[in-house]
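Complex shown without one protein chain; remaining protein chains in place.
The block that comes next holds subunit A.
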Amino acid sequence: MLKTEGQNWIHRLRKRWITLYLLRIFAISLAIALVLSAVFVYVLHLSPWLSAITLPLVLAILLFTKPIWKASDKDFSRYVNNKYPELEESADLLLQNPAELSMLQKLQLAKIENRISEISPPKEPVKRLYLGLAILLAGLLMSFAITKIPQIQKAYQSVASNQTSAPVMEENIPAEISDFRLTVIPPVYTGKSERKQKQFSVKAEIGAKVNWNIETNIAIKNLKIIFNDKESIVLKPQNPAATTWTFSKTIEKSGFYQLEVEGKKSDLYQIEVIPDLPVHIKITQPKQRTTIDIGQPQKFNLNVALSDDYGINDAFISATMASGKGEGVSFTEKKLSFNTSFNNQKSISLRRQIDLKSLGMKPGDELYFFIKAMDNHGQSSRSDVYFVSIVDTTELMSMAGMTNGVNLVPEYFRSQRQIIIDTEKLLKEQSTLSADAFKTRSNDLGIDQKLLRLRYGQFLGEENETEIGGDHDDHDEHAEGKGEQEKFGDVTAIMDKYAHKHDIAEDATFFEPEMKAQLKAVLTEMWNSELRLRTYKPQDALPYEYKALRLLKDLQQKSRAYVAKTTVKTAALKPEKRLSGELDKITQPVQKMSAAQKDQRLAHLKTALALLESRKSGKKFIEGDKFLLSETEKYMIGAAADNPATYLNALTSLRKLSAGKNLQTKNIEIVQQAIQKMIKGESAKPQTPVALPASALYQNYFHNLNKTGR
């Protein structure tokens, strides 16, 4: 049947529609498939093959939800009728056989067919296709973004892991081992939970138990674990198929181990022990040496900060009091506790006020104390010893120093003592005195104190009453001078103006700077005491008076000279008589010793170093060298057992070299560095000087030169 023009038109429209639709669906499904496969592969880490299936799958789903190809020409004619009013609802006439049409229908058909050619095809599917392409673009962008997620994660993780643990070392695992897991169970006292790792290198707290769970991909007859190349343990399989193996061990010391699978040895893996440190004690108050002066409260505050890596169990103060003097010193020991409970804190700050009086200390006694702390593993540590002493006032008041001779400036000292005695007397009589009388006497004492201060001030060159310790208030005089009438032509006056001319009063005396400083301190104390006395507070003045006295006493001690005792004169020796006894019975002692052949270790290591150096230039090891290398390996195993972190790498490299597969300069250098570390400091040895071969000619020359008499 020949198709009419109208039928063709509808057909074309359908074909175009379906093609565009399919394109759109393909674009959309591609977008979805891209995003999905990106998620599968990069986020969920599934097989990349999955992405190959996603596209057909998504496409099929989309196609079957709306099977467009089922849309017939009739559907399109209906659509066209709706869309284009100029067809006058007669589009389906186009599809009918023209022969079967009635007259009217034929007329209508002819009318429409003319119009059809003018109608442009619908824009809708094209617009939708653009939408589809937009979705594809979005899908592309999204999938690209998803592929970047792992990198971002990695970056985050690496930042995080850098902060938490050491970088994971690359390990070579025997091929037979399909899976393994290490469980580190730290000791209970550490309070740490057990942790699992997929790494053979172990870093564990001291005393931790480590479990190895190893799974092999084939049945294995024997699996050994060798510690420090010495201790070899044969493991027993956990299942009849001999593919699961476990082993556990308590780690007490650093070292290394390796697995032996069917006689094949694996790489070396290191065991590093994190030691448990004792409690760290820091005393912030008081100072190491504290002196409590009279008048000060006889107590002090003790501030301590304790810290430990796992927990503190206990801490106390161990105090020793020394009382008495000279040979009559007696000691009493006491254990003082901090009144707090220790709950295994990692750090704690403690404070306690220690009342010396309640400890039974009197003036002149000394207190020595230290702090002892225990961590939860039972390790104890103690702090330095601290001293607290109470000044004995009676000794200050004693005349012992005065009576025996050297007495440079006695009157001043007596005066200070007198002031103290008077002050104490005044305080005692306070209740019996009237207020006015008390004030007058206190003021009088203040005047005495002032006079004394001024007299001492003279030692420092102070003549001005107002100054203490020699502060130059008189600098102002230059400024005041400005107002005065200027004297013209007076050279000295002009010079005075520009030169800072007055003497430095202090330097006029003959004291050493140290002594001067102490004198100044005395004056300050006196000044303080005078202030209190003048304001009728003799009680408050008393500590300053005592301190002034103590400082003066020290000064007095300092100015003393020490003269040693003269020797005793003995009878003169007769040299001719000395060593003249009979000696024939005395035998001459002879000792003979030979140093035992020293350990060959040093010699071996040194030769090995040169051997490796020659290997670097390409020389192969010969039989004799093998022995030397095995010796070196033995020494290095010993070193590696103590310090796996330092020597384990070198040991692995050394084994590679001994196996002699291929030469790698880097391996040699690692081993050389390790050997040099093992040799450590070598102290100097005397060098025998060497002269060139002395032929007869040289000898003759020398002899003749000697003969001519140099």
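We adopt the following convention: contacts are C-beta pairs under 8 Å (C-beta built on N, C-alpha and C of every residue); 3 or more make two chains touch, one makes a residue touch a chain; residues count from 1.
FYI, contacts and distances are computed from a predicted model.
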Which of "ABC transporter permease", "Aerotolerance regulator N-terminal domain-containing protein", "AIM24 family protein" or "F0F1-type ATP synthase assembly protein I" matches, in UniProt, the chain that is not displayed: "Aerotolerance regulator N-terminal domain-containing protein"
Of A:S90, A:S658 or A:Q673, the one touching the omitted chain in the full complex: A:Q673
Touch criterion as defined above, residue of A:T570, A:S594 or A:N704 at the omitted chain: A:S594
Options A:T250, A:S614, A:S630 or A:Q664, residue touching the unrepresented chain: A:S614
In subunit A, positions touching the absent partner: 579-580, 583, 586, 588-595, 598, 603, 606-607, 609-611, 613-614, 616-618, 668-673, 675-676, 679, 681-697, 702, 706
